[in-house]
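Sharing a structure, written as structure tokens. Questions coming.
All protein chains but one are shown in place.
Note that the chains take the letters A, B and C in the order they are written out, and that residue 1 is the start of every chain.
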Amino acid sequence: MNGPLLFLPLIPLLPFAGFLLNGLFGSRLPKALVTLIALLAPLGSLAIVAHDAYLFWSGAITFPVIEQGAPTWISVGTLHVDFGFVLDQLSLTMLLIITGVGFLIHIYSAGYMAHEKGYWRYFAYLNLFLFFMIVLVLAGNALLMFVGWEGVGLASYLLIGFWFQKTSAADAGKKAFVVNRIGDFGFLIGMFLLLANFGTLTFSEIATKIGENPGWTGGVLTCIAICLFVGAAGKSAQIPLYVWLPDAMEGPTPVSALIHAATMVTAGVYMIARSHAIFDRSPVALSVVAIIGAATALFAATMGLVQTDIKRVLAYSTISQLGYMFLGCGVMAYSAGVFHLMTHAFFKALLFLAAGSVIHGIGGEQDLRKMGGLRKKLPVTFWTMTAGVFAIAGAPFLSAFYSKDAILYAAFQQGTFGRVLWAVGLFTALLTSFYMFRLWYLAFFGKQRAPELHPHESPWSMLGPLVILALLSIGGGWIGIEKFSEWLAPAVGTHAVEAAGGIPEWAFSVIAVSMGLIGWLVAHVLYFAKPDQPAKLAGSFSVPYKVLVNKYWVDEIYNALIVKPLLMISRFLLEWVVEFAIIGGVVWLLAGIALLTGAILQKWQSGNLRSYAAWLAAGAAALLLFAGAVLLAANGVDIKWAGWK
Amino acid sequence: MGGVEMNAIDSYILTLILLVPLAGALLIALLPDRGKLSAWIALLTVLASFGLTLHLPAHFLAGQPGFQFEVTQPWISNPAINYHVGIDGLSLWLVVLTGLLAPVGVLASWNVIQTRSKVFYALFLVQQTAMFGVFVALDLMLYYGFWELSLVPMAILIAMYGRKEGPKAATKFFLFTFIPSAPLLVAILWLYAKTGTFNFTELQSAIAGGALPAGALFWVALAFLFAFAVKVPIFPLHGWLADAFSEAPVALAMVIAGKLGLYSMLRFHVALFPEQVKCVAPVLIALTVIGILYGACLALVQRDFWRLIAFGTVGHFSLTTLGIYGLTLTGRTGAVYQTLNQGVMEGALFVLLGVIYSRYESSQIAAFGGVAAKLPRTAVFFVITSLAMVGLPMLNGFVGEFLILSSTFIGVSQGWATAATVSVILGAAYTLWLVQRVFYGPESALATEKPAADLRWNEWIVLAPLALLMLMMGLAPGLWLPTIESSMKLAPIQQTSSSQRILLPPLAVTFHDSKEAAR
Amino acid sequence: MIPLSWYLLLSATLFCLGIVGFLVRRNLITIFMSIELMLNGVNLSFVTFAHQWHLVKGQIFVFFVMVVAAAEAAVGLAIIIAIFRARATLAVDRIDLMKL
Partner (left out) sequence: MHLILFIVFAGLCLAGALNLLLQKHPINSALSLVVVMTSLAVLYLLLGAEFLAAAQIIVYAGAIMVLFTFVIMLLNAGREERTLGSKAAVALGFPAVAAILAVIATVILKAQDLGSVSLSDGITSTEELSRVLFHELLLPFEVTSVLILIAILGAVSLARKGHGDQEAGK
């Protein structure tokens, strides 16, 4: 592409440079310089991305931009992988989100982490995360994406375990990394299958190969798609592998905002959108994605109802919203999924940062039961939080309203199976608005339940990003699904949207908004009008309440079914039986034999003269008998003396 | 050797590499044992030998068949043992790796070895000569000599410098490796009796020519395999590794396992007995995959970090052996590259463990906790090394691992490959659990009361280049892969035919064959 | 006219009686004497065969046997004296330590 320079490799390299500078020299640099380096990196990348976006809009370049002649990474035998970056609408959108929201969160965390000991280490890891996320998004082939994939897993491990002195944080970090590795296992198998059947890992070549053979459906492609989805489920915390996200809240709040809300967890959705060519050809895989997406949405929403920790509520809400995105992808409405991804990035980052500002304001307390009545003391945080809450609840004309409806509408068109998903999605929307308004009321309304806290508003360095994000989450959806899917069409393909069976589209919107209103009403009654009502309700429905509070005991089940048996087997069966008994046993046996023969022979040397004499005689006798036998056998019985002369 | 223009030094460079450590050992042996004298001499010798080994890649002609820098001198007339040394793509980088790990070893044991340092460094240099010898020897008898020689100094040093029960571990190590080398000698002599030569290339052509009885050849190949399998070690024969690792001094622990066994397998088993390897390969594939999972599982439950690393190493080297016996070109190249990675990673890992052990005098993981606060730089390097071990992309572990697993998946069997890939999860689990229990979490009693100085100059100089090397080998494997691949390509075994591939039922899709044609 | 086989039989019986004495008896000197008996048995067979083949060497060989027997007796008895002086017993079972 000898057109205008796109500086594609520079986008990830700037944050990497930031990581190196802060990582190596951060501890010796003054805090201001560390912040400067840390902020310059995402700003630089944002500038380049904006520059490339401008080039595209001004028509100077056409997408997709596939970088030719990139340096080769691995080339052995038939396998050839290079550092080829690809820029198209999809990756440009993702880049805008990552660098934009990332930059805002960097500014926010400058204020939030101001008095932390490992300040430079935090920003080094944050820049490292940005580097890996950008590599993931720009990657032209699955292996390079895998580099970004595991890299963000590493960055999240380091950031979750930032306060490594706390065992819970260190445990959460390790848990996140290991569960991600389980997902990566699926991704690896998917890549091997791709290699086995396509001989290449580059997405464009795979897409062209699939294009050439319209006959391919199901079979191999389903297998590959499902393996890739396992990887996505691991990274984006879907049903079987979501357990790490709630624990990841141990990390600092801006980390939760950036990694566990806006960018990393959406990597799964991006990967499916990027490899949509494979998913299109396997309806089985698509239905699996849709079902798991819807199930996760509902499942996580139910758990979010009863959480008391403000960040855990948002964590379950993230899992639920991710379920929506996968539902969108599952019904082949990739553009709707990505649209929701974008709007979710805005309002979820806003909610997390606002929650961070609340926690920062009341001295690190995260328990909703201790908050209350903060409206007057944290006005800016309150108003920005309100924007976020209304956005996620699906209030009309705010961002989620457009994106969530698009997904539900697309789901509705997929026949009866789609209608079931649509119903589940609708009910989850109700739950979503309920737990968001519950949080809203508990935190900001009523009287302050913990008098000892004396909340103070956060500095403007934290409130600035909140305001910008509030504006984005309000205006984010105005682009509208039609223009957005038309913008993404070349990257993710267009999918015929059949008629909705006579029901006009605005009717769906009305239903969705009414769900949101109902949720708000119930929350209002329970938490604003009669504050003692939830306690009574919990009492009466004690069993379901206990199930939800203990998060369906999923962690305990995993421990009991997988972790404990694995440790038991390896400690007792493998270590004791195989290692000591069998392998150690064989060695001991050989040594034993040697000792035994020694002991037996030792008996001979007893020092008893007469036993020596006996053995002497026995030996002589044996010799004589032997000679006699040989002689007799040799020349028959008649011994001729002549023979002996 | 081809008439290629060779500057003067090429003809005796290998002999020089062999002799420099030996000369160093003699010099140390002669001089009195005063303070750091023998340590400094050892350091100078190993640096000199490392410099010499660097000459090899500079003048190596990639893609040229046969051996380079070859020297053949008749040594003993009857039996016809001659001093025949040479290297090709396979042994080139292993020689350089041995050269690299020598200074790492000397520097790592700089202030750990206080008593009788003269004996330590002299034997260490003899060990270096033995290892160089194993990699360059092309005459089977010469190779066998160096192979045996490499055991002796190791066993003595383990016995002398063992932490708790050195002598027991040393005898176990020595017997474990020595007993199978007896049938190896018998096999070599049988070959000599049959073909009248010890020369590797002549033997190779004689065996390939089918002049030898197949039945006996099978047992000869088995004897070769058995001796090398113990050294790697492979699953059932790894009894000695855990004891050797917990007793061996750091400088030796990093070279004790893996390289020698794996190189010998590639050179003297896979290349020498192509037919026999084909019928033994399925058994070995099964053993290695079991070994991978077995090593990982056991590493999960160890209480002593030396033993944990030992079982982790069993797992990692079984993966490398899986690459060798997958009998695919990519697999073998990946295996050789993984051996190099493993050498670098083990080197860094043992230096770090040596640092922790020398500061805290304990290897019980339970006693540790929150050490990162006291030793921040050690923690950083430890995390980098363990991530490389776990196979994080961008670091060197991943490249080899991916090559081996993908080639096994495509070339051998998808069932075994999937089982082997599970090790990716287990590997992450036990490594990070170790890092967390030792470095993170609240400070344990041991961590608080023992004053611990962070990395000293001799550890710092060693770890920084190794970490950089890990990054370079992860990002730019192209510097190493072409030479390795060219030598692997010349090996008599071609890519296994696609018919042998067993695909998952849903995969048997018609277009599959068209893809074969397309590739 | 006596067939030589009778002489040989006699020497065999003497020899076997010597073995029995050597195995059964517990007194050191008696064992020593049974060895002498065995030697005499052998001497007899030597002489018999010397006569059979009219070879004088057989008889000379008996001389050498006698010489050896004498040397052995001398040294053996010296040892017996030394043992007796140290252990005050000649019972073979009690003399089982290499050191006196």
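Going forward, contacts are C-beta pairs under 8 Å (C-beta built on N, C-alpha and C of every residue); 3 or more make two chains touch, one makes a residue touch a chain.
Computed from a prediction, not measured in an experiment: that's the story for all the values here.
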Which displayed chains the hidden chain touches across the whole complex: A, C
Absent-chain interface as seen on subunit A, which is shown: 610, 614, 617-618, 621, 624-625, 628, 631, 637-642
Chain not shown, touching residues in subunit C: 1-10, 12-14, 16-21, 23-27, 29-30, 32-34, 36-37, 40, 43-44, 47-48, 50-52, 56-57, 59-60, 62-64, 66-75, 77-82, 84-86, 89-91, 93-94, 99-100
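To be clear about the criterion, only the chains that are shown with their structure count from here on.
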Cα-centroid distance, subunit B relative to subunit C, in whole angstrom: 69
Centre distance in Å when subunit A and subunit C are each reduced to the mean of their C-alpha atoms: 97
Approximate Å spacing (C-alpha centroids) for the pair subunit A, subunit B: 35
Subunit A partner contacts - residues on subunit B that touch it in the complex: 172, 176, 236, 238-239, 294, 297-298, 300-301, 328-330, 333-334, 370, 372-373, 387, 392-394, 398-399, 402-403, 405-407, 409-410, 414, 417-418, 421-422, 424-425, 428-429, 432-433, 436, 439-443, 475-478, 481, 485, 495, 503-504, 506-507, 509, 511-512, 514-515, 518-519
Subunit B partner contacts - residues on subunit A that touch it in the complex: 72-79, 143, 146-147, 149-151, 154, 157, 161, 164-167, 170-171, 173-174, 177-178, 181-182, 184-185, 188-189, 191-193, 195-199, 213, 215-216, 218-220, 222-223, 566-567, 569-571, 574-575, 578-579, 583-584, 586-587
For the subunit C and subunit A complex, residues of the former touching the latter: 19, 22-23, 26, 31, 52-53, 92-93, 95-98
